[in-house]
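And then chain A:
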Amino acid sequence: MEGFAVELDGVSKSYSNFEAVRDIKLKIRRGEFFSILGPSGSGKTTILRLIAGLLYPDKGSIRLMGKDVTFVPAYKRNVGMVFQDLALFPHLNVFENVAYGLKVRKTPEEEIKRKVKECLEIVNLDPEKFGKRKINQLSGGQQQRVAIARALAIEPSVLLLDEPLGSLDLKLRQHMMSELKRIQKTVKTTFVYVTHDQSEALIMSDRIAVINQGSLEQIGTPAEIYENPATKFVAEFIGEMNFIPAEVYNGGLISEIGYIKVSNLNGAKRVLVAIRPEKIKIGCRNLDNVYNAVVEEVAYVGGFLSVKARINDFCLKCLTSSDLRVEENQKVELGWRADDAIIFEA
Partner candidate 1 sequence: MIRFLVLLIFMFLYIPIVYVVASSFIDGGEITTKWFVKLFEDRDIVRSFYNSLSIALLSTLFSVILGSFAAYAFLKTNKRFESLFYTPIVIPEITEALSLLLFYRLLSFPLGFYSVLLGHIAFNIAFVFVIVNARLSSQLRSIEDASLTLGADEVQTFLRVTVPIAMPGIIAASLIAFTLSWDNFIKTVFTTGPGFQTLPLLIWSQAARGVVSPSLNALTTLMLFVSLFLAYLYAKISTKRE
Partner candidate 2 sequence: MRHFLALPAIIYLLVLFYLPFLITLLYSFGFPGFTLKHYFEILDPLYLKVFINSLILASITTVLCFILAYPLSYYIALKAGKWKNFLLLLVILPFWISFLLRTYAIMTLLTPLGLMFTFPAVVIGMVYDYLPFMILPLYASLERVGRSQIEASYVLGAKPSQTFLKITLPLSKSGIFAGVLLVFIPALGEFVVPTMLGGTYATIGTITWDLFLRYHNWWKGSALSVVYMALVLLAITVYIKRSGRIEL
C-alpha cells in the first residue's frame, strides 16, 4: 500500500501546565482532503503547527511522506500553510508574495514567473490584473486566494489550512468551499484542513478527525462520522441529536418516554439513546418504537419542518418533510426504527 502523506504517532504537546494535545495517532493518505474538526481550544491548531514544524512535540513522532521530521524546523519541511489571519506580507505585492518561497529557494527568474502565473491562475486570479497590486488593495476573498497561491507555489507535499474561511461572509464562504475542493482536485496535493465549523468539514472532506480537549474522538468519512458517531461528543457535536436517558429493563430500555426497543445493548446499565431528528418519523405506525406526542413548536426550514414534540415531559427534536401538515398542540404519533438509534453509555 502506498505511503502516507502525514503520520502522527503518539504525539503530545503541553504548554506550561496546560496539555494542548494528548497521544494523537493519525495517518493521512496522499491526495486526501483531510479535516481536523473540533471546538475552540480543542488543540486542532496545535496539531497543525506541529505538522508544519512551528512547534515540536513533547512525545511521539511525526512523519511526512515517510520521512521522520519530528524535530526538523519548518523551513526544511516543505509544507505549505494558509494561516487563519492569512499572514500575507504587507510590504510585498501579490506577485512577490506568491514568489516568496521560490525566491528563497533561489529558483531561476523565468521559472518563478511561470510558477507564479500558474498558481494565480489555479486560484482564479488574473496574473496581469492582480500581480502588481498591494495586499491592502485586495478584498478578503482575493487575499484568501493569494495566501493559497503563495503556499501552493512551493509545490508542498502537504497543504495545511488553519480555519481559512472564518472571516468570510456566508455566500463567499460557500463559494470558497467549492473553490478549495476544485483546487485540491487540480493540484492533487494532500490538504489538511482545520475548522470548528462542521458543515465545512462535512462538505469538503474525504475524511474527518474529530478532536475534543486535546484528544481524538473519532476518525472517519463524513458519512461514518454522521451516521455512526463513536462517542457522545461526536454525536452531539456533529449535526443535531436527541439524547434520551434510559435504563436497561427486560431486554430493552425504560425511559421517560416509555419502553424503547433497541437492536444492540452494549452491556451498560444506564445509557443514552441517541436518535437524529430526521430519523424520527411522524405519523408512521410501522416502526419498532412508536409514541404518542404533542407538538410544541413547528418551524419551516425551507423544504423541511423542524418539529419539537413532547412525550410526557420529554421534548424531542424532529425533522420531517414539509409535505406533512403539522400544527402546534396537535396530537401525533411518532417513532423510529430500532436500528436508527445509537446507544451510548451514560
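Inclusion criterion for the candidates: all candidates are chains of the complex that A comes from, given by their letters.
Brief remarks follow.
Assume a residue touches a chain if its C-beta (ideal position, glycine included) is under 8 Å from a C-beta of that chain, and two chains touch if they have at least 3 such contacts; residues count from 1.
As the structure is a prediction and not an experimental result, all values here were calculated from the model.
Candidate 1 is the partner touching chain A in this complex, chosen from 1 or 2. Contact residues of chain A toward candidate 1 in the complex are 52-54, 73-81, 83-85, 87-91, 100-101, 104-105, 150-151, 154, 160.
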